[in-house]
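One protein chain omitted, others in place.
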Amino acid sequence: MAATVTGTDRLIDATMGGGPGSRDGNGFHKNGGGGAEDGHPLRFSPARYRIGVWVAISSILMLFVALSSSYIVRSASGDDWRPIVMPKVLWFSTAVILVSSFTMEVSRRSLKAFNDAGYGRWLAITLILGLGFLVSQLLAWRQLVRQGVYMSSNPHSSFFYLFTAAHGLHLFGGILALGYLVLRTTRKRDTVESELKRLGAAEAATIYWHFMDGLWVALFLLLFFWK
Amino acid sequence: MAETHAEVHRHPAPTGFIRKYIFSLDHKVIGIQYILLALTAVLVGMIMSVLMRVNLSWPGSHIKILETLFPTGAPGGVMSAEFYLSLVTMHGTIMVFFVLTTAPQGGFGNYFLPIQIGAEDMAFPVLNMMSFWVTLVGFLVLLTAIFAEGNQAIGAWFAKLGESAWAGGSGTVGPIGGWTGYAPLSALGKVAGPGQGAGVSLWIISIAIFCVGSLLGALNFITTLLNMRTRGMSLMRMPLTCWAWFTTAVLALLSFPVLLGGGILLLLDRIAGTSFFVPGNLYVSGSLVPLHNGGSPLLWQHLFWFFGHPEVYIAILPGMGATSHILSTFARKPIFGYRAMVFAIFAIGMLGFFVWGHHMFISGMSPYSAVAFSILTLSIGVPSAIKTFNWLGTLWGAKIRFTTPMLFAIGFVSVFVAGGITGLVLGQTSLDFFFHDTYFVTAHFHLVMGVASIFGMFAATYFWFPKMFGRMMNETLGKLHFWITFLGVYAIFVPFHAMGMLGMPRRYAQFNEYEFLKNSKGLVTFVTVAAIITVAIQIVFYFNLVWSLFWGKKASDNPWEATTLEWTTATPPPHDNFAGHVPVVYRGPYEFSVPGAPNDYVMQTEPEGIEVSTRLGEISGNGGDGHRH
Partner (left out) sequence: MGRLLGIAIWIITAASVWMFVSGRWWFPEAISEHGPRVDSQFMITIVVVGIAFASAQIGLGWVVWKYRDRADSQRATYSHGNNRLEIVWTVVTAVIFISLAIMGQRVWASLHLHSAPPGSYTVEVVAQQFAWNFHYSGKDGAFGRTDPQLIDDTTNPVGLDDTDPNAKDDAVGATLVIPANRPTELILRSKDVTHSFWVPQLRFKQDLVPGMAIHVHFTAIKVGKYELACAELCGMNHYKMKSFMLVLPENEFNDLVLLPPNEFQTRKDELLNKYQLPNY
C-alpha cells in the first residue's frame, strides 16, 4: 500500500506533533536525515560520507586503543622492557605528516572556494607527502634491521614494528583514497549530485587524513616519550 | 558547510545472473546471502554438537563416518579426546561467529533496516557487498582449518609454512583450545598438542577476516540509520528492530577491533617470535621453550573478553528487537513502554562494555577489579528485566494471534528469562568459586545465545519470509517445528544446570575419570536423546523453507496486518524498495487497536486525520507518534 501523498498544510501540527517538519514530543526533528520531499526523487546528503568516516575512525581508533593498552600492560609484565633507540628519521616522518595535514586542509578549502586547480594541486602534494612518510618509515625499519633489531628482539621493538605497520597500512588506505580523488579531478562533473559527492568525499578524506596524522603523533609519543 | 541536497540518478536494476544474485549491491540480496551462510553454518555446528553428545553419553562408540573421514583423529571411528576438543572449539566458533553474528544482523538487518526506515538501500552498497564476501572468505578459511588438521596431505602442505605454527594433519577437525583460544595454549604452536599447529593459525586468520567483514557491516548500519531515514521517520518512530540493529552495530564497531588486535598479537607470538602472551621459562611436552619471555597470558583474556562480552549482546539484541516487534504485531497492541525499551537497549549495550571481567574472576587478575566487575554485571540484569516486564506488559490486555512467528517470539521471552536469570548466580564472585567453568555456565549461555537468539531468528524468518519471497511458510509445519524445538531445548539445557550443581567441568571429553561425576550419567543420556530429537526436527524447518519457496501459499503485501514500512511496499519489494515512491511517516510503529480507527492496525504511513481518541482507555506512556502524555 503506497503512502498517500497529501498537501503539506494538513501535515504540520505543532501540538500533536504530526507529520514531517515538526518536532515530536521528545524534541526530535521529525525529518529523517537526508529524507526526501514528497514526490521528488530521493536526496543525497553529503553528510553520509562525513558520518561514515567518523564511524570508521572510531573503529580504527579502538584497534589502536587495544594495541596501546596491550603496550602499556606488556611494559609492566616482563623484566625485558628495553625501549629501542629512536631512529632519527622518525623526526622527519613526523614533520612530513604534519605538513601533509596542512596541505590537505589547503586542498579542501580550495575546493570549497571553487578553486578546482588549487584543490587538485594541493591534493597531489599531500599524496606525495604521504608517500614520503611511508618511505621514511621503511627507512626507519631498515635502520633498525641493520642494527640487528627485529620484531622479536624485545617487546618494545615488537610494538614498534607493529604500530608502524598498522598505522602505515591505514595511511596507505588513505593514500589510495587520495589517489582516487586526484583521478576524479580529471573527470567531467556535470551534475549537482556528483559535485556534492566530490565535496563530501574531499571532506571525509581530510578528516581521515588529520586522524592519521594525530594517530601518528600519539603513537610516536607513546613509543618514545612515555615512561 | 551548508547542507544542500541533490537529486539522485536512480540506478536501474541490475541485469544478469551474476550482478543480480552473486555480486549484488542490493541489500536485500546481500541479506539473503548472509542468511544462507548462517543456515549452512548452523547445520555444521549442529552436526558437531550431536557428535559431541554421542561421545559424552556413549564413550567408545564407533561412528562409521568418522572412521572414513578422520581416521587419525577417530581411529576405528572412536573419537579421541583431542578430536572431541576440536569439535568443541569449532562448534563454538562456527555458532558464535557464523550463525549468531551473521543472520540476525547481516541477514535480517541488512534486508529490513533500509526498508523499515524508508531508504532505497544501505549508505554504502559496495562496502555492503564486500562485507558479505569477506565474511564468506572467513568461513572458508575456518573450514580449511578442519581439513588442515583432519587430512594428512593438506596438513603436510601447511607445515611447509613453518613446523611450529603450521604443522597440521593431527587428525582433529581444528584447534582444541575452545572458541576462547586462551594463551599460552593457543600461542605455543604444535608443541602444545594436536590441533595447535595449522588449526590455530587458520582459526586466527579466519576470525581476523571475520572482524573486518563485521566492521564493514557495522559502518554501513550506523551511517544508514543516521543519514537515510525518510521523511517523518524520526528516531523515536523507528521500529524497535532498527534500534536493536543500530545498537548492535555500535557494539560491533567498538568491540571487533579489539579482537582483531588480540588476534594479530596472538598470530605474531606464533609466527614472529614475539612474546605478547607467552611468559618465559616454559617447560612444555618435555622440553624448555626458549623462544619467549615476559608475556602475559591474562592480556589475551582481557583483549578477548573485552570483545567477547559485547559479542554476546551483539548476538541477542537483534532477537530482542524482533521479539518486541513481532509480539506487538500479533498481540494487536502497541509495545508496552517504547521509550523504556529504547533505553534498555542502550543500557544493555553500554553496560556490556564494562563487565568483561566476569569471565575472569578466578583468572588471577586483581580480586578488587573482580568485585567491581561483579557489581556492574548484576546491574545489567536491570535493563534486561525491564524488557521482560515490558514484553509481558505488551501481552497483557492483548488479542493474541498464535501464528508461528508469534509462538517463537513468546518462546523467546520464556527462554531468555530462563537463561538470563542464572546470570544472577554466575555474576557473583563468591558463587563463581564453584560455578566457573562448570556446566552451569554452559547452561546459561546456551539458553540465551543458543536458544533465545535462535528463536529470535526463527521468529524473524517466519515473519518476514512472506515479504522476502512472496509466499507464506506452511503453518502446520511451522507449529510442529516450534513445539518440538521449544520442548526440546528446555529438555537439553535445563539439565545442564543440574550437571553444574554436581561440579561437572566444561570441555571434558569424558566424565568417567571422577567419582564425583558418577551421578551425572542419567542426565547426560537424557540430554543427548533430547538433543538428537531437537536437531532432527530442524529438518522440518529446512524443508518448510524450500517447499514454501515454490509451493507456499501466495502472500499479499501485508499478510500479517502489520504497520511498519516494509508492509507498505510490494511483496517482494522492488529493487529500490519503494518503486520510485518516497514513503512519508506520520506515526509510530506500533499503532494497533487504536480506538476509533477502522482497522485494528494503522500503518506508519497513514496520514493524520484519523480520529484518534487519546484519552479513552489509555494509560500514560508514550504517544503513538512519540509524543508524551
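Going in written order, the chains are labelled A and B, and every chain counts its residues from 1.
The definition used in the following text is that a residue touches a chain if its C-beta (ideal position, glycine included) is under 8 Å from a C-beta of that chain, and two chains touch if they have at least 3 such contacts.
As the structure is a prediction and not an experimental result, all values here were calculated from the model.
Note on the chain not shown: across the whole complex it touches B.
Of the listed positions B:A156, B:L431 or B:I532, the one in contact with the omitted chain in the full complex is B:L431.
Among B:Y490, B:F541, B:W560 or B:F578, only B:Y490 touches the chain left out of the display. Within the whole complex, the absent chain has one touching residue among B:W133, B:F353 or B:Y514, and that is B:Y514.
One of B:T102, B:S206, B:S374 or B:T485 touches the chain omitted from the figure, and that residue is B:S374. Across B:I65, B:L140, B:L288 or B:A579, the residue that sits in touch with the chain not pictured is B:L288.
Following the convention adopted for this analysis, only the chains that are shown with their structure count from here on.
With centres defined as mean CA coordinates, subunit B is found 30 Å away from subunit A. Residue ranges of subunit A in contact with subunit B, taken from their complex: 1-6, 10-11, 13, 16-20, 24-26, 28-48, 51-52, 55-56, 58-60, 62-63, 65-67, 69-70, 73-74, 77-81, 112, 151-152, 155, 158, 162, 166, 191-193, 195-196, 199, 203. Note for the complex: subunit B touches subunit A at residues 1, 3-10, 117-118, 120, 123-124, 215, 218-219, 222-223, 226-237, 253-258, 260-262, 264-265, 268, 272-276, 279-280, 291, 293-296, 299, 302-303, 306, 339, 557-558, 567-569, 581-587, 603, 605-609, 622-623, 625-628.
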